[in-house]
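Written out below as structure tokens is the structure these notes cover.
Removed from the display is one protein chain of the complex; every other protein chain stays in position.
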Amino acid sequence: MSVFRFALLGAGRIGKVHAKAVTSNPSANLVAVADPMERAAADLAAQYGCAIRTIDEIAASPDIDAVVICTPTDTHANLIEKFSNAGKQIFCEKPVDLSVARVRACLATVKTNGTKLMVGFNRRFDPHFMAVKDAIAAGQIGTIEMVTIISRDPAPPPVDYIKRSGGIFRDMTIHDFDMARFLLGEEINAVFAQGSVLVDPAIGTAGDYDSASVVLTTKSGKHATISNTRRASYGYDQRIEAHGSLGAVSAENQRAVSIEVANAKGYTRPPLLDFFMTRYTQAYANEIAAFIDALSGKREAAPSGEDGLAALVLADAAVKSAAEGRLVKVSEILD
Amino acid sequence: MSVFRFALLGAGRIGKVHAKAVTSNPSANLVAVADPMERAAADLAAQYGCAIRTIDEIAASPDIDAVVICTPTDTHANLIEKFSNAGKQIFCEKPVDLSVARVRACLATVKTNGTKLMVGFNRRFDPHFMAVKDAIAAGQIGTIEMVTIISRDPAPPPVDYIKRSGGIFRDMTIHDFDMARFLLGEEINAVFAQGSVLVDPAIGTAGDYDSASVVLTTKSGKHATISNTRRASYGYDQRIEAHGSLGAVSAENQRAVSIEVANAKGYTRPPLLDFFMTRYTQAYANEIAAFIDALSGKREAAPSGEDGLAALVLADAAVKSAAEGRLVKVSEILD
Amino acid sequence: MSVFRFALLGAGRIGKVHAKAVTSNPSANLVAVADPMERAAADLAAQYGCAIRTIDEIAASPDIDAVVICTPTDTHANLIEKFSNAGKQIFCEKPVDLSVARVRACLATVKTNGTKLMVGFNRRFDPHFMAVKDAIAAGQIGTIEMVTIISRDPAPPPVDYIKRSGGIFRDMTIHDFDMARFLLGEEINAVFAQGSVLVDPAIGTAGDYDSASVVLTTKSGKHATISNTRRASYGYDQRIEAHGSLGAVSAENQRAVSIEVANAKGYTRPPLLDFFMTRYTQAYANEIAAFIDALSGKREAAPSGEDGLAALVLADAAVKSAAEGRLVKVSEILD
Partner (left out) sequence: MSVFRFALLGAGRIGKVHAKAVTSNPSANLVAVADPMERAAADLAAQYGCAIRTIDEIAASPDIDAVVICTPTDTHANLIEKFSNAGKQIFCEKPVDLSVARVRACLATVKTNGTKLMVGFNRRFDPHFMAVKDAIAAGQIGTIEMVTIISRDPAPPPVDYIKRSGGIFRDMTIHDFDMARFLLGEEINAVFAQGSVLVDPAIGTAGDYDSASVVLTTKSGKHATISNTRRASYGYDQRIEAHGSLGAVSAENQRAVSIEVANAKGYTRPPLLDFFMTRYTQAYANEIAAFIDALSGKREAAPSGEDGLAALVLADAAVKSAAEGRLVKVSEILD
């Protein structure tokens, strides 16, 4: 069994999650970490017994096979190119970049180099959503026709974050665009999106929406509807449902504990998990395991850079649709 | 199609329920009502356009085929005998009597006369419980092995009622004894019951329990457990579950409406229906329809007087078991 | 207590449902029925002991206060005008007409005459949906922001029906348009609709869609999404959900029985009720009761003719949106 040697770029919140996944996988070793915050790098290096190196050192390290990129979004494309040019295999947190053109250029470099690139759409690896996908693949609902995604954050991020996020469609809905593509198994060719500011006027002032509804359509006429809001008092509301010619399959929300209290006021279950890192703990672990499997050829490195690009294109189409109040063909963005 | 001519004995709460069921059945006519409370009889007669007669008149009426007995419990056995001797078909609210000996004598009369007698164990006709029974009969759980019944009243009846009720086992658990027999499809041969006073000391002072746990066993070793209390803040808790060699089947509780409110405190569904007449509306209608079907030979008149006797015997065994703190064989009661 | 004297126009399937509701209401008498099918009229007259009259006779009958119109759609507007001119109070099955202009003219007549007109959007009277509305009205979810409606028929109607139905948006989605308006409590000002033919090509040949997704927006930015299909293998899928600033409220699907069978393949509950008349039995009874209450001034005659018009306008906007592949402002239809 091959053991792949990893470096981690970025030792922040999500970096720690991936470090844990890498180090607990018998086919991977965490060799080095890089982070401009010395303390963050040192803590992580101490915890897992790995080296601290600069990004340039890692790119030049012969003892590194693969990197996990968890740095800020605006560094992703440059780092992907740098490490692809250095012959490393790459797992990169979504998105590759907020610019379609920049993503295309970046993917061209990766393609030229022939290195692997997997993009962190973690939700594809959530066990519940995987089971939905498996049920569809197994023919349990016949031909898939309509996907319904309800995806609501517990609370909006800080407005400062929103300003540099690319907007709700590129930051939040992008996961749902990827999920719609993943489940429908057919490319989207038209996007209609409507955005509103219902939660916090400051979000509107920042030029974004906090509530959105989206309809996606494929060439063969399949639909996906997406309902988003940045604030759900009851937790992190993450539901998907697929309807097909023979039936339907859905994934329920997740709670920390499955209890119910009954009294004169009714029967009450706890609110939902309210943080993406607890809600998707298993998904994060599974996606790194999948990347490691891809390194040894057991599966494709998917979702790929192209998947990341496709979701970004849908987000751009949604931005345009919401701004112009009209249906936007995906070809308008691609051309 | 034959139309059976009915008389109703007792125009109280449950009498009104049965009057509605009789009058809305195309195979039945409500010809007469009897009630010592003149006003109750008059109201019901006005509503349904039937005659008011005395009990003796009804027994002597050639235009009456069948009677529905909804009078106080201590009159049931006498009325059954009187109307059986008069050649009428009889539906009688449970129980036939609180004395096993009296029930036996009464059933002997009915048998001699060859008249039909159906006893009002309404729960057998609840659509949900019927579906449980049907699933068992269809082999969906294989061989039935264990039955679990959770049966809780929303609130205790008045202590005056309790005093003349025959006690919790003969008044409340008797429905569960019948359900256990109905589902297990095999006679119970031993009863263990434990009673406590946890809800209201006045119930204890009246010589009864308000909380009880029961284990029933059949000759082949099947079990049923019953959990009772006279007070459940969350409504009328009526659950049954059967476990077998290939699976299990259960019936859920019932609510007036199926909604759920989610907020920061959690996900809340309304409390349960909290009154036996709303919870078992459909069951009451179904049981009268079944009796009418029995009159035309489409089905047996079941639950029969013997079913009523068998449940009463189990109640007597439970009374003895709880009082003496020991397992009681059914044969001890029968002999 | 006043007793209102009713005539029923149309003794077909839905006419029978309303006849039962009228005759079981102590404040209403069913005096007459009209139907060109003599047998249908005779059967209903026999069952409820009412007279058979022609439509003209009923319009001229001084012993009729109110009519329930259950005739074919293309007769509704004429009948409403005729009976309004005759001074009768009117309950009419939806829709008033498939033409916005015709509906407007009809409502103008009703307004001039000052007669009451209630339109049969039965779903507003479903106990579960009423409970959702009540929860919103009680402030349980704060300010309502987004409504999600999933509304799927068990199986498509005959193509012949579809041809004269006005299309999926005017025939099926119209209920969802009304529900969205009912729950949002604010007028819709823009409609985006996408239709596809995924179920049966014959439906496409007939010029209609069998699958549709809709986004509605109000002036203040609230959204409603609607997902429709003409075929759901699992039954009549009727879910609504409202999300607001403080929480959410949803109504579950309905089954005939609430049981669950567990075995090695999993835990299975029965499919949903699969026929609108069983799914909405209580809703139909409640809406006639509400109309009778409106006659005695206890409540408004709502949903009104204007509600019917508003839903039709949304349907017309949806037709236009789907045909032209663009967002349609409601003002485009109204002007």
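Each chain gets a letter, A, B and C, in the order it is written, and its residues are counted from 1.
By our rule, a contact is a pair of C-beta atoms (placed from the backbone, for glycine too) under 8 Å apart; a residue touches a chain by one contact, two chains touch by 3 or more.
Everything numeric here is computed off the predicted structure, so don't read it as measured data.
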Which candidate, A:Asn122, A:Gln254 or A:Ser321, sits in contact with the chain we can't see? A:Gln254
Out of B:Ala248, B:Ala285 or B:Ile333, only one touches the absent chain, namely B:Ala248
Residue positions on subunit B contacting the omitted chain are 142-143, 145-146, 148, 150, 152, 190, 192, 194, 196-199, 211-215, 217, 221-223, 225, 227, 229, 231-234, 237, 243, 245-248, 325-327
Where does subunit C touch the missing chain, residue by residue? 233-234, 262-271
Footprint left on subunit A by the chain that the document does not show: 127-128, 130-132, 135, 140-141, 246-254, 256-264, 270
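One rule holds for everything that comes next: only the chains that are shown with their structure count from here on.
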Comparing centres built from CA atoms, which chain ends up most distant from subunit A? B
Taking each chain's mean CA coordinate, subunit B and subunit C are separated, in whole Å, by 40
Using the average of all C-alpha atoms in each chain as its centre, how far is it in Å between subunit A and subunit B? 58
Listed in rising order, subunit B residues that touch 2 or more other chains are 262-264, 270
